[in-house]
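A selection of the complex's chains, in situ.
Chain nomenclature is as follows: A, B and C, assigned in order of appearance, with residue numbering initiated at 1 for each chain independently.
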Amino acid sequence: MGNTFGRLFRLTTFGESHGPAIGGILEGCPAGLSLDMDAIQLDLDRRRPGQSAIVTQRKESDKVSFLSGIFEGKTTGTPIGFQIQNDNPKSKDYDHIKKTYRPSHADFVYDKKYGDRDYRGGGRSSARETACRVVAGGIAKQLLSGVSIQAFVTQAGDISLEKKWDSLDLQESEKNPVRCPDPTTAKAMETHIKEVRKKGDTIGGVVGCLIKNVPIGLGEPVFDKLHAQLGKAMLSINAVKGFEFGSGFGGTRMKGSEHNDSYNSDGSTQTNFSGGIQGGISNGMDIYFNVAFKPVATILQEYETIDKEGNKVKAQGKGRHDPCVVPRAVPIVEAMAALVLADFALLNRSSRI
Amino acid sequence: MGNTFGRLFRLTTFGESHGPAIGGILEGCPAGLSLDMDAIQLDLDRRRPGQSAIVTQRKESDKVSFLSGIFEGKTTGTPIGFQIQNDNPKSKDYDHIKKTYRPSHADFVYDKKYGDRDYRGGGRSSARETACRVVAGGIAKQLLSGVSIQAFVTQAGDISLEKKWDSLDLQESEKNPVRCPDPTTAKAMETHIKEVRKKGDTIGGVVGCLIKNVPIGLGEPVFDKLHAQLGKAMLSINAVKGFEFGSGFGGTRMKGSEHNDSYNSDGSTQTNFSGGIQGGISNGMDIYFNVAFKPVATILQEYETIDKEGNKVKAQGKGRHDPCVVPRAVPIVEAMAALVLADFALLNRSSRI
Amino acid sequence: MGNTFGRLFRLTTFGESHGPAIGGILEGCPAGLSLDMDAIQLDLDRRRPGQSAIVTQRKESDKVSFLSGIFEGKTTGTPIGFQIQNDNPKSKDYDHIKKTYRPSHADFVYDKKYGDRDYRGGGRSSARETACRVVAGGIAKQLLSGVSIQAFVTQAGDISLEKKWDSLDLQESEKNPVRCPDPTTAKAMETHIKEVRKKGDTIGGVVGCLIKNVPIGLGEPVFDKLHAQLGKAMLSINAVKGFEFGSGFGGTRMKGSEHNDSYNSDGSTQTNFSGGIQGGISNGMDIYFNVAFKPVATILQEYETIDKEGNKVKAQGKGRHDPCVVPRAVPIVEAMAALVLADFALLNRSSRI
């Protein structure tokens, strides 16, 4: 359980960090979609380790192979099987955690739940699985023609983007390694990340996401509201601790008379505290939300923890890890948003006779 | 779609605000559970309109009838059908919105999605459907014997509970109409809500929830992480704009070295920034989270909006509405948490051979 | 589990034979369908006890009430809740089976599976639940405008319809109580059923079904082939022991050169051994299949059996029961076929971009 996402546009993934490969099966992609493979690989490259000086320096080429469901460049309607080799598994790096539980990792709970675990590189709980989300999300983006999904970093540690999104050129975010749309703030964040890394420590941050040109009517009533599914999608990404959309937590302090979004004659609204979603259904305005990421649990410092038998042991983080995940989380956030929207777009084909 | 919640412990609901009844079918409740019907009704009464001076004064008795799945006081393993009559539908109160879209309600999107809508009382988008969640959640609570789930108000408008949860007796929250565990803050919130109501305005707020004695191992890897499903559950409640668990949005500003929860020899942790969930799986520590509610959209003031044809019209909120939903949202948050945990508890029965 | 049928057009049911009511929730019916309520009730009447001299004489009015999802005569896209009162529960008729397991009934397995059971009238295992299928199937039929689904009896005990379907006017089947399209055979079956009933015994039979004007393309590859889902649907009806479509079991004796259906220029086929389905997908030709029903297990004779403790006991069938279920099974077969087709019709909306 837990390895499938979506109802009609549905991704199922497999794979541990240090097995031979990770991969997935994407079901329900309608037939006849011409796929731009380079665009998919580009998103994988945005997520890839080693892409800049401020992310983990692990070497993973992250090239995806498609095994089915595509014929002469187009989807055929049958399931799209795909795979990414794990081409550089340094499993020895993980011998030290074989019998040790790293704090705030999944080691302990996997052992308790399943009786044992593939400890190499975090196994199934490794963020490596998110590469499969990016592959499927890349296909979803192409299915959602006309819709623009752009994520970017708004906070790294305690450095926040102070300017409002709509005053910024979001394309700027891809021009710096932090993926913050304001070059000055990006520079400060970059410096901050480097300092933190030097101390063997880590920080968290916030990723914002803006989605434009969403058709009206996506989302389903009651339990499968559009923002509920977006929230689940984001919260399922490793290290995420919170999700808010539209006015979010800040909006709780407003009055109803301030918060209500008045209509223009064309059905658009004068303000957008609703964040593009009303009653769980898209209203055609921009969807925007924030995703909170905790500081990376793997720190390159000595720490005390316990082993399988409950003995206190000293341990030391090793290997090549991210000091801050938000720059690499940006394409994952986009991918998950695309999966949610693609699924609802297909479901919405049945809303009327 | 969208009317079913859960995988094994699964609730499907129906019903509009002003139809003859709302109700649901709860599948997958294991056989042999002795049900305390009074406890279920008590939760319904905590959600019920008219329970205090600071909530809507609509008259709804909210008595649940069980139609199947229970025999001689115990569950039989077959689906539990239940129903709540809509005994006081003043549909005429809603004639004024028949052709008008209320700002920040679901009127507009339902019309666009489905071509038409049952406009009386918000129809399917009315928060009345949450009564069915409370019924099923009440059964889930009883299935989760030993687990304690307690929600309470931590913010109403701009008045926040400043004290830390663990310094408070949470039982206090049920002794005041706001459901805030600190009597002094509760009093201030109550006064604030009354002032806002006097102006025909509304406010939002935050509901916190604390869950104790959760078995280790609940939650599934990757997409169905425990907190992802909790987040979806909470975000599916009407008016919710955000969800955070454990250290939440605040935790993004911490260092990894501060944020990591060190283990005690027994597997418990010295701190609990993880919020009782690591890698998406419960670790036996307390689970806690916050849910953000926007200010109620129905204000008893005159406002400008549009009709179905896009003409600008003046409108005026009427009827009996909540100035602030958080007091009544408390049992709904608990019910949804119980549904999530009960489902994962059953799923976890298959985690090992 | 087991109480939901369908993916997008999805029925969930509840209810025991002698509880206050049975009912269901139909999700996923597209908005905007004008419902002919009389047509739905007509199908219920075709299934109803007491409709003729050769079926059970139990008095059940089987009037359906709709509780949601329909507004001003049309579906709204929200779930359709419905209910049928159990207005004549003679539970005392079942005191004799409280501690006794009737042979070839579900008494024994329910007790073993769940630890206990609602023994009155068979509880959840009673064929009474099929009334809910007929309600939802009646809506499905209306969604499938243009498609004709007609079931009829082709065998009762050892009396078979010898003429070929296509040589008969299938409308004739509704003019006799057996629902066999050939009046002469129908008469013989009727006589046979009466003789069997006189002896307190029962017989089985076969229901055939012919579906015309099915759109090309319904059904999904691999596991959810159209005939696989039809087969599951039919086999889920009480007392069914077998399903075959197209050439069926008889076709296994043919040569490939005889069995292959040659194409006409318009894509229709000259023969139809495929039964309107190739590779699991409808090809536009008539779909036809047979459903085998075992003899009714409740016989009005004395028999030996065991009680809960394994003691041998004498028992005697009592009450008002069918000597042969096939006449009343006809509308149930149609309803299940309609549910399958409606679901695939909606799923097929996502087959292409």
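The rule is short, and it goes like this: a contact is a pair of C-beta atoms (placed from the backbone, for glycine too) under 8 Å apart; a residue touches a chain by one contact, two chains touch by 3 or more.
Because the structure is a prediction, the values reported are computed rather than measured.
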{"item": "Given 3 placed chains, full-complex copy number", "value": "4"}
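Everything that follows uses one rule, which is that only the chains that are shown with their structure count from here on.
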{"item": "Closest chain to global C-alpha mean, per-chain Cα centroids", "value": "B"}
{"item": "For subunit A paired with subunit B, centre-to-centre distance based on mean C-alpha positions, whole Å", "value": "26"}
{"item": "Subunit B-subunit C separation of Cα centroids, rounded to whole Å", "value": "39"}
{"item": "Multi-chain contact sites of subunit B, meaning residues that touch two or more partners", "value": "1, 3-4, 13, 113-115, 124"}
{"item": "Touching residues (chain side subunit A, partner subunit B) in the complex", "value": "1-5, 7, 13, 101, 103-106, 108-110, 112-115, 124-125, 129, 155, 157-158, 196, 201-206, 216-217, 219-225, 227-229, 231-233, 235-236, 241-249, 251-267, 269, 273-275, 278-283, 290, 292-299, 301, 303-306, 310-312, 347-348, 350-352"}
{"item": "Residue ranges of subunit B touching subunit C (in the complex, touch as defined)", "value": "1, 3-4, 8, 12-16, 19-25, 27-28, 31-32, 65, 67-69, 71, 74, 76-81, 83, 113-118, 123-124"}
{"item": "Residue ranges of subunit C touching subunit A (in the complex, touch as defined)", "value": "8, 28, 30-33, 75, 77-78, 143, 221, 346-347, 349-353"}
